[in-house]
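Here is the structure we will look at.
Heads up, one of the protein chains got dropped from this complex, but the rest are sitting where they should.
Order of writing sets the chain letters: A, B and C. Residues in each chain are counted from 1.
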């Protein structure tokens, strides 16, 4: 099982704090985004505008990042700390 | 009468805190330096090395500054505040 | 002795944080601090309060990472970073960065770099309360 956490305005959009998925083997970031868009159509615009970072196990993911069972994924809108 | 104040290491050099002179009319900075060098030969090297600022009535003097009766002159070595 | 880098709900003492950094060495001659505080307006809107959310674990690690890179890349002796989360009133303190060095230029450079890096890399989000409702702020593109 993987857990996807939503933060800040993304929690408002998805009306959820987190979402769990059971996956077999590994999936890519694009596959994850597909799953999320199906469950949360509001995320389509967010992914399209690229105004979101994705973290895997609390590190920034990149194109080549692969998601495996047990991973913690974060959907991070643009930061505004400081 | 004018009063010349010495600060920091210049007090050590002149072994004085201040020196008063009676002047008639006005004098130039160069004339003042001449008077000071006569009374405090140790100042010769200081003036030669230009490692001193001169203030008149607590404002930095320049080449054209003229000293008149009642003025307060400061002999200011390089600053080291902060 | 409190940790040099941390995230907390409660307010911090600027003096205590600076002391904590200063005691690293008697060779410290310059301490530059950046303090971020809650303004009463933002982009023309009146603000009546702030609320900060963070990604627990990841946010703390990103701040620790900033300190370590600052110590490696700048000629500083020590750095402390404290960021608050939760509700923060207008005028209250939000974030403090303390950079200490022998000479002032290094502390200025490291402090300014660290706050810029914090805003760029640390998963913390600000929500502003305005007359027309609460707005999440997106400052990093």
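Some notes on this structure:
Please note the rule applied: a contact is a pair of C-beta atoms (placed from the backbone, for glycine too) under 8 Å apart; a residue touches a chain by one contact, two chains touch by 3 or more.
Keep in mind that this is a model prediction, so the values were computed, not measured.
Across the whole complex, the hidden chain's contacts among the shown chains comprise B, C.
Of the options C:4, C:59, C:82 or C:115, the residue whose C-beta touches the omitted chain is C:115.
Against the chain not shown here, chain C presents residues 13-15, 18, 22, 26-41, 90-91, 102, 104, 107-108, 111-112, 115. In the full complex, chain B touches the hidden chain at residues 5, 7-9, 12, 51, 53, 55, 58-59, 74, 76-82.
Methods note: only the chains that are shown with their structure count from here on.
Taking each chain's centre as the average of its CA atoms, chain A and chain C sit 27 Å apart. If you average the CA atoms of chain B and of chain C, the two centres end up 49 Å from each other. Among the residues of chain A, none is found touching two or more other chains.
Residues of chain C found to touch two or more other chains are absent.
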